[in-house]
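Quick one: this structure, given as structure tokens, is what I'll be asking you about.
All protein chains but one are shown in place.
What follows is chain A.
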Amino acid sequence: MAIGSFLILFILFFFSSLNPILSLYEDQVGLVDWHQQYLGKVKQAVFHTHKTGRKRVVVSTEENVVALLDLRQGEIFWRHVLGSNDVIDGIDIALGKYVITLSSGGSILRAWNLPDGQMVWESSLRGPKHSKSLLLVPTNLKIEKDNIVIIFSNGRLNAVSCIDGEVLWEKDFEGESLEVQQVIQPPGSNLIYVVGFASSSLFEMYQINALNGELLKHESAAFSGGFLGEVSPVFSETVVALDSTGLILLTVSFQNGMISFQQTPISNLVKDSFGPAKIIPSSVTGIFAIKMNAVTIVIRVTDENKLEVVEKTNHETSISDALPISEGQQAFALVQRAGPEIHLRVKLAHNWDDNLLKESVKMDQHRGLVHKIYINNYIRADKSYGFRALIVMEDHSLLLLQQGEIVWSREDGLASIIDVTTSELPVERDGVSVAKVEHNLFEWLKGHMLKLKGTLMLASPQDIAAIQSMRLKNSEKSKMTRDHNGFRKLLIVLTRAGKLFALHTGDGHIVWSYLLQSLQKSKVCQHPIGLNLYKWQVPHHHAMDENPSVLVIGKCGPSSDAPGALSFVDTYTGKELSSLSLVHSVALVIPLPYTDSTEQRLHLLIDADKHAHLYPKTPEAISIFEREFSNIYWYSVEDDNGIIKGHALRGKCTGEVADEVCFDTRELWSIVFPSESEKIIATVTRKLNEVVHTQAKVIADQEVMYKYISRNLLFVATVALKGSGEIGSVTPEESWLVAYLIDTVTGRILHRVTHHGSQGPVHAVFSENWVVYHYFNLKAHRYEMSVIEIYDQSRADNKDVWKLVLGKHNLTSPISLYSRPDVITKSQSYFFTHSVKTIAVTSTTKGITSKQLLIGTIGDQVLALEKRFLDPRRTVNPTQAEKEEGIIPLTDSLPIIPQSYVTHALRVEGLRGIITVPAKLESTTLVFAHGVDLFFTQLAPSRTYDSLTDDFNYALLLITIVALMAAIFLTWTLSERKELQENWR
């Protein structure tokens, strides 16, 4: 007994020494979380050619990132995310030390210090009208020792000093319909040519003195055929354009101020014409390219302005910009994809026939075509010119090619994630060995000795570093099998490029990637868009041998009636199982709560004509579906119209679309918001797979409240039409925000509440029986968060224990939404300091663990806020009973505790979404935040109450137990001996 209690005491001592903590210690960073930095699809790259910095490249991307990359490894030196409303129009390097960016439709010009990315200056440029934005950094143009930058934006030509961003001169181009196409600065002269079209058939040329902005010449000439699209400069005083039919090429030269046109029908150049052409702009002297359907034609312009086809190819071809290599010589690169290889050729501008470089590089099929190429030269060991090429692929990845090899690659497609889902890893089979986890016994012992030392605070700094690296390297976490706690999963992400990636939750490495053919540009589908990812098949009970698969839904083009496309992808192998091009559009996808015998989930796709289509198209699925036919309802929100409608199914489709799996629908209810006073700005529902542990909520003084838990609740927020603009654009009297809770089966409004003087944007999250939403309070000049909790009163009488014992309760009776709901709502509002990008809520397997709100702040961090703070039952002075229940005294604002940032010191730049996935361990939830960056971590909102932490010292426990056992045996033998002696006495 004594020893037993001693043991218990010891174990208790152990548990109490495990200090449960809410936030991380410094050395725990990176143990369960990972962070990856991306850039997005590169739209412009400029190599740093200054003597000291030949190993760097500046890029701007479609995610509005400007970054400096290391050419050796592709690492980011520095990076700035400018934000979605500050689109980058152009970048360049000036003076060899400043990165110049033009953004926001040509109205903001910034200079960044190249080595460290500090902003040097910023100027705002205004102009009379909206126009194309062009940035030009002339090499040898100086105004009083000032290097200048020429910017054409908003109908105004500006010359800006490189040193301080001061505007030296400006010149307006206010011609009514003048559309400036190009600003050309012939090298070595002090002239600037501004060329453009006016009233669609007039070619205009302005010659301007670059030193003072004085207009030297203005010529215009009419061309009866009109112009189409862009112009491509071929010489410093010659441009090439297309006529309005796209069939005739125009060579326009404006030498000495005289404009002359030369027409060349494309049919004269190539025998078989393929319809209207498009100019691919390039800056190579004497060379330009046109594209007709899928055929690319490279044309050379001779000195007499004669056109000459030099290449005609069916392959998608990308041409780089011109790269000056020596006196008067320019090099450029052409790149094409052919099967598993890409062919890179570097040529001199005036000598088409010879190649400076010709290479073939093996390229993964799943990178698609080459979209862009940028070249840079270096001097080889043998003093000849070498070239390296930076290429942007169809999947938005960025690669550096040199000497026929891929030096590095960046998966920048991951910067634009559209949708995320998860998949379980395969179960550990007998064949799969796990033994290699610990290399050998000695290593294992050494590791545990180190840990023991660490625990007993005997470790030297080297030991601590060794422990830290050991923990980070822990091979357990990136294993490719399922783990007991469900921490290891695959994150399946769909990117804007139409590529599917599987990321391992352990360390974020890419397990496989697949470029979906159904989401690639093709003849039938010019602008495919990826929409959503759904779990198609989750092997569970009787289909354990099948691999899980996901359903990818896309559509052709942005219009609502564009036909859809489906792909089914195996999540273990990353192979496409099948794909379907649909005849109907996809307006809404409803994953139904039914699965067939192979665990394929039934999905209902609603098209723009409100027909429902069932997938999979199997007789079994139809029979399952028909059983539940009358219980399927859904709703549609017409944002721009201000109408929400409810629908049900009617029967098989009639008319020309007669199909076994097509069903007609009918409208059951509608809610029409008055167009002059309310505009829908947010709709939120509960997550479909959310689990609620208990309906009853025991409150202080042993009372029970029943949560109103319905999967069919919809939260809608509307604002006054006037107040739908930016914050502060209206007075508080003109603006209000109305929050609704709507039952989507019957269309009942269960709750409706108006917040006067409030304004959007509204970010909301719905979970269990509560909704939390975030908006701006104009009267208080602060952001506010409100909570609405909804409780079921019809079950409120079931408090009596005797009723429960005798079975006289209605807890097990089925709920019909057609009954009149008897609900009460409780709500409260609090001030919140931050503006918010997105809100999510933690979710756990069984829903027992208390919830945390995950708030994506404007600073691109994720803040965890306990739901307790948003409890509508908070009062100023809670009673003792309420305090014991965990109710916090009421405060007017929600606290922001610095330790509760989930992302600790990191930032998830351009944060767009937060996804939470339950782990198998009830206390833990997996959090994935994505934007330009990716961040993943594990959270335990109520701490890990159901497991020991990772750093639990098993060795110490083992040693203690062994020591105790030894002590027991020792004392036992001692006492035996003593007893024997006593007996012999």
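A few remarks follow.
Basically, a contact is a pair of C-beta atoms (placed from the backbone, for glycine too) under 8 Å apart; a residue touches a chain by one contact, two chains touch by 3 or more; residues count from 1.
Following the convention adopted for this analysis, contacts and distances are computed from a predicted model.
Note on the omitted subunit: UniProt lists it as "ER membrane protein complex subunit 10", one of the names in "Importin subunit alpha", "Potassium voltage-gated channel subfamily D member 3 isoform X2", "COPII coat Sec23p-Sfb3p heterodimer component" or "ER membrane protein complex subunit 10". Only one residue from A:Q255, A:S522 or A:S975 touches the chain missing from this view: A:S975. Among the residues A:A648, A:A696 or A:I848, only A:A648 touches the chain that is left out of the figure. Checked against the full complex, the candidates A:S224, A:S630 or A:Q702 give a single residue touching the omitted chain, namely A:S630. Only one of A:R110, A:K132, A:K451 or A:H755 touches the absent chain when the whole complex is considered: A:H755. Only one of the listed residues, A:T683, A:S786 or A:Q861, touches the absent chain: A:S786. Not every partner is drawn; the one left out touches chain A at residues 1-5, 8-9, 12, 15-16, 630, 643, 648, 650, 666-675, 677-678, 720, 733, 736, 738-739, 742, 746-749, 752-756, 777, 780, 784, 786, 794, 813-816, 818-820, 827-831, 869, 873, 875-876, 883-884, 886, 888-892, 895, 897, 971-972, 975, 979.
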